[in-house]
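Below: one structure in structure tokens.
Only one protein chain is missing from this complex, and each of the others stays in its spot.
Coming up: subunit A.
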Amino acid sequence: MKKLINKPEDVVLEELQGIEIAHPDLVKIHYDPNFIVRADAPVKGKVALVSGGGSGHEPMHGGFVGKGMLDAACPGAVFTSPTPDQMLEATKAVDGGAGVLHIVKNYTGDVMNFEMAADLAKGEGIDVEAVVVDDDVAVKDSLYTAGRRGVGLTVLMEKIVGAAAEEGRSLKEVADLARKINSQGRSMGMALTSCTVPHAGKPTFDLPEDEMEIGIGIHGEPGRTRMKIKPADEITEMLMMPIIEDLPFKSGDEVLLFVNGMGGTPLIELYIIYRKAVEIAEKHGIKVVRKLIGPYITSLEMAGTSITMLKMDSDLIKLWDAPVKTAGLRWGI
């Protein structure tokens, strides 16, 4: 294992210390239990957004804490859900009296821990709603799985719903908006290489030099199929078609197209993917009205990409364009 770390067990703590020194204008860090809150929390009268998950997906979620996006993020150990005590303390720290929305990615651990935290917070008189993101079309959604995973759509949801909360919408309106986003966004990813969890010390899976995994999760969970590597255009087609067919996206739809890097893939390659993804969308009569390109929901040093499409309307476009000031996303301020 070659990593820029000191000790595996100190990775998350030292990352938080770095964020604390780097962004005192944006966030405050609480230790033991660990969570990140926006510098001006709690914002009185505003619905607060709390998310969280295992570490290793940076900038998600801690990099999205700030004006116009999240009020708090709870980082777990690498690829491990945070714990209810973190979520409860974060929820209390950001509650401005208008209620708190938990944005939860659909993984067994995350859902269980957030459910326990929501119960505890309600017990302390805080109005809490939870929304579960499950946008990964690579997973068959059936009674016999834990359901679809929450992946790239999470980033878009946190931005758009964050803007709605900033605008002063109620907890119910903000939660309904989040559910609407979940119902009209879909994602699919692929990997060229594995990632190495620091405390595991070796790659999570073996992927031969000439093979790729289609439908990969953001923790290196295997996906739909493994096959010989193909040119970028063909890979883009293999990601875009299941997304388009699943919702389905139809001719005339306006979308936000998000081409994400898994952590080890350079931007030069993401633009190659983006170029082809737009071509495929247009061929189906789908109009790309907004875009996001870059590593925003990563899987440590995994090389690969994921594509997310979200069906937009004028409200979603307005909220997407609204100012945001976080370490990971920033415009309009």
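Here, contacts are C-beta pairs under 8 Å (C-beta built on N, C-alpha and C of every residue); 3 or more make two chains touch, one makes a residue touch a chain; residues count from 1.
Going forward, contacts and distances are computed from a predicted model.
Chosen from "FAD-binding protein", "Dihydroxyacetone kinase DhaL subunit", "Acetyl-CoA--acetoacetyl-CoA transferase subunit alpha" or "ABC transporter permease", the protein name that UniProt gives for the omitted chain reads "Dihydroxyacetone kinase DhaL subunit".
Touching the missing chain, out of A:Lys122, A:Lys172 or A:His199, is residue A:His199. Screening A:Arg149, A:Arg186, A:Lys276 or A:Lys311 against the full complex identifies A:Arg149 as the residue touching the chain left out. Residue-wise, the contact with the chain that is not shown comes from A:Thr83, picked out of A:Ser51, A:Thr83, A:Thr154 or A:Thr236. Within subunit A, the residues in touch with the undisplayed chain are 33, 54, 76-86, 107-109, 112-113, 116, 139-140, 143-146, 149, 197, 199-200, 204-205, 217, 219-223.
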